[in-house]
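Worksheet for the structure shown next.
With one protein chain withheld, the remaining protein chains of the complex are depicted in position.
Presenting chain A:
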Amino acid sequence: MSTVTTPRGPVPPGHAGPHAAAAAITHHRRRPVEAVVKLLLRISAWLSVAITIGIVFSLLVPALSFFSEVPVWEFLTGTRWAPQFADASFGVLPLVTATAWTTFIALLVAVPFGLGAAIFLAEYATPGVRKVLKPVLELLAGIPTVVFGFFALTWVTPVILKGWFGLDIGTFSILSAGLVMGVMIIPTIASLSEDAMSAVPMALRQGSAALGANRMQTTIRVVFPAALSGIVAAIVLGISRAIGETMIVAIAAGAQAQMVTDPTMAGSTMTGFIARMALGDSRVGSLEYNTLFAVGLLLFIITLAVNAVSIRLVRKFRQEY
């Protein structure tokens, strides 16, 4: 005689849906209408997969027709980007270097200040203070990026960079766009890092304090390492937002697609190029029009890779309490 087992096998607690246990009991009473509604719910959830497939196809079809005319290697390694010139040239590196610079500058601003704000909110602020400060920080995240771009153009470049620091800088610059983008990303990094640090059990802090550490030592040596996976994920998400940010760079970074070697230069990022190109009147299906999608595909692949790294890192460093 064999023991009776349920067909699905035991479901570990905390992993199955809330109805999983009840499903077996109510299964025989399922009505046709309910089955239809559940199917609709299921389709809604699966639609997200359709969206991804749709994105891939929308990018791939025009991009493939682009790469049938321009070799992939030439696209990826060329250092001159001039798709609209008579002697057209399709080296994407100028756009990539500009994106790398704006992202790098944005992180220089967002990582230290975002983490500082997160540490203060998670470890130092009283609940009352936190309740006031957090919504204000969220408000900063809610400012439209086009307004940030306007701010970069009409205030950061002329008043701060030229006026206070006396930099010899043009109307459009990678530096100005990157700095403002950094401020835009502060709330993203702060909010997610704070969540990660708040999730560290109180017992760890108490243990540290009991051993004679003060609040700063506890924060740096105990809470910070324990929350590292969440913090890294926050930073990586910040990177992917910086790479994909469009309006700030479209307004403040400039239009010249050139290899950026110095942040005071103007430059065209990948997103900036797409935005500007979309405003032009290139014919649908032309090589010029398809460059849009080739750059879009590259942007998609880069952000996908960054995101995959983030998910991996979180899995690797995750500590369960």
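We adopt the following convention: contacts are C-beta pairs under 8 Å (C-beta built on N, C-alpha and C of every residue); 3 or more make two chains touch, one makes a residue touch a chain; residues count from 1.
To be clear about the criterion, contacts and distances are computed from a predicted model.
A chain of this complex does not appear here, and its UniProt-recorded name among "Phosphate transport system permease protein PstA", "cytochrome-c oxidase", "Transporter" or "Multisubunit sodium/proton antiporter MrpC subunit" is "Phosphate transport system permease protein PstA". From the options A:L59, A:L175 or A:V232, the residue with contact to the unseen chain in the full assembly is A:L59. If you put the missing chain back, the residues of chain A touching it would be 11, 15-20, 22-23, 25-26, 29-31, 34, 37-38, 40-42, 44-49, 51-52, 54-55, 57-59, 61, 109, 112-117, 119-120, 123-124, 126-127, 130, 133, 135-151, 153-155, 183, 186-188, 190-192, 195, 198-199, 202, 205-206, 209, 212, 214-216, 218, 237, 240-241, 243-247, 250-251, 271, 274-275, 278-279, 284, 292-293, 296, 299-300, 303-304, 306-307, 310-311.
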